[in-house]
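Remarks on the structure that follows.
The other protein chains are all here in position, but one chain of the complex has been omitted.
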Amino acid sequence: MIGKTTNQRAWLLVAPVVALVAFNALIPMMTVVNYSFQETFGDNVFFFEGFKWYQQVLTSERFHASFGRQLVFTGVILAIEIPLGVAIALAMPRSGPWASVCLVLMALPLLIPWNVVGAMWNIFALPDIGLLGRAVNGMGIAYNFTQDPVSAWVTTVAMDVWHWTSLVVLLAYAGLCAIPDAYYQAAKIDGAGAWAVFRHIELPKMKRVLTIAILLRFMDSFMIYTEPFVLTGGGPGNTTTFLSIDLVKAALGQFDLGPAAAMSLIYFLIVLLVCYVFFTVVMRDEEK
Amino acid sequence: MRSFKWLAPAIYIVFLLLPIYWLLNMSFKTTNEILGAFSLWPQDFTLANYRKIFTDSTWYGGYLNSLAYVAVNTVISVAAALPAAYAFSRYHFLGDKHLFFWLLTNRMAPPAVFALPFFQLYSALHLFDTHIAVALAHCLFNIPLAVWILEGFMSGVPKELDETAYVDGYSFPRFFVKIFIPTITAGIGVTAFFCFMFSWVELLLAKNLTSVAAKPIAATMTRTASTAGYELGLLAAAGVLTIVPGAFVIYFVRHYIAKGFSLGRV
Partner (left out) sequence: MARITLERLRYSYLADPAADADWALRRIDVEWADGGAYALLGPSGCGKTTLLNIVSGLLRPTRGRVLFDAADVTGLDPADRHVAQVFQFPVIYDTMTVYGNLAFPLRNRGMAADAVDARVREVAAMLDLDGKLARRASRLGADDKQKISLGRGLVRSDVNVIMFDEPLTVIDPQMKWVLRSKLKEIHRQSGITMIYVTHDQTEALTFADTVVVMYEGAVVQIGTPVELFEKPKHTFVGHFIGSPGMNVLPCGIDAGGVIFDGERIPLDVSTGRAAQEAASLELGVRPEFVRFSDDGFAVEIAKVDDLGRHRIVDLRRGGHVIRMLAGEDDAIPSENPRIRFDPAYTRVYRDGWMMAGESGR
């Protein structure tokens, strides 16, 4: 880390960024806060309602259900994607043409528009015309993600693993490439086995990038909307209705502006809180 | 003993490519064939789906719209983030840490939260259904990311470079443009890649802020699926074409991908 000098004029340099982000973040946020305390019956007539919407959202079955589904979903995909991504990064060639081939192919899902990801998996998994649907049913397992909640969940998780594990792979791979050869050589000389090398060299050196990976995957999976919306539309029933899908349904579908706004803020605060806790824990650990 | 380590990435890549192959397969089939017999490759190979997309302006217009706002967003994000990242990497100033965290919180904000207020904000400014509206809206998550990545790259540049230039009589703007920016071109490339990526794949906001004139390709697809019946072949062909720009961009930055992910900090 280089030494920094104190210079208040640096604010001039950050001003454009602050202006652009504030324009996009603060004004809409104020609108949301505003709605969350009011009731409207159309015609731009609003009544102040205090914390009524917050109470309503926090006590509603519907919010609890979608929040619960969201937690389970995020937990499941983190439990799969992080170990899988690390394992694949460990097995990847560190250099040479094959490393480039791996990187390019693995980065591909990250650059596909999210609704195309949903549409692609829809076509891929449909029981009548999809390769996956045909194959699974052909093995004698009843599978139809448009009607069976278990199939829908498995498909949504598989899609997310397909879509995002590469991000973990790339981050972990970057962390592994940054480990100097001398560490591996010393471990060889010290007689360390593959597990000891992983436990005492690779894992500690990957800690930073893995923190970023977990944080990004947590945030992004908590906001997931487009892919499951296109794939299942939140169904069958509400079984794959995650927080964002529920929110958009409420705000744009039913035009329940007040409750939707209150829900938005609660949702945002939850994400922020988890990230903040994560952040401080990691930072404290690093400074210790 | 021969090592079978390569099997893990190989199997994973096959898993990645299967759905893409299926999409490609569908895109070369006629609607009748898709709904009729099941086959692993097109029996009745056709380019009609692609022909339709390249000749119908509602289709190819969608591509041009998407590329337009993505390009504008990438330019704005990188241009604004460059001086800011420099400030974070070189100076202490009042509230710098809080500002950095605040910027990052916007990367954490669920776009669904902003869908409605964005619509109202940009409508009020008469920017609804323009490319610039989407480009500006995407700054919400792309600028924090760009600042984050660029700051990582800039911290790797020794401060002596700046000091030497000032001693040699360079003014700040001249130093920044003539010396500093050329030394971090790799970082700028990686940042532009990420901005492109996140703007290209986002749909919720892009769809909400447009109706006709600036409608992104991805939104055109959604409407096809719902209104124009079930034209799966056409949908598949359009999907395949949305992968192309991404693949193109990855190919150009392939040497920097690993590096780009390792820089930046928590």
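Letters A and B mark the chains in the order given here, with residues in each chain numbered from 1 onward.
In the analysis below, a residue touches a chain if its C-beta (ideal position, glycine included) is under 8 Å from a C-beta of that chain, and two chains touch if they have at least 3 such contacts.
Predicted model only: the values in this text are computed from it and were never measured.
Peer 1: Could you list, sorted by label, every displayed chain in contact with the chain left out?
Peer 2: The chain that is not shown is in contact with A.
Peer 1: Return the single residue from A:201, A:214 or A:270 that touches the missing chain.
Peer 2: Selected residue, touching the omitted chain: A:201.
Peer 1: Considering the whole complex rather than only what is displayed, give the residues of subunit A touching the chain that is not shown.
Peer 2: Residues 180, 182-183, 185-186, 188-193, 196, 199-201, 203-205 of subunit A touch the chain absent from view.
Quick note on the criterion: only the chains that are shown with their structure count from here on.
Peer 1: Between subunit A and subunit B, what is the gap in Å from one C-alpha centre to the other?
Peer 2: Those two chain centres are 16 Å apart.
Peer 1: Under the stated contact criterion, what part of subunit B meets subunit A in this complex?
Peer 2: 5-9, 12-13, 15-20, 22-23, 26, 34-35, 38, 40, 76, 80-81, 83-84, 86-94, 96, 99, 101, 103, 105-118, 120-121, 136-137, 139-140, 143-144, 147, 155, 158-159, 197, 200-204, 217-219, 221-222, 225, 232, 235-236, 239, 242-243, 245-247, 249-251, 254-255, 257-262, 264-266
Peer 1: For subunit A, which residues are in contact with subunit B within the complex?
Peer 2: 1-11, 13-14, 16-18, 20-21, 23-25, 27-29, 31-32, 87-88, 91-93, 98, 100, 102-116, 119-121, 123-124, 128-132, 134, 162, 165-166, 169-171, 173-175, 177-178, 208-209, 211-212, 215, 219, 222-223, 225-226, 230, 243-244, 247-248, 251-252, 257, 260, 264-265, 267-268, 271-272, 275, 279, 282-283
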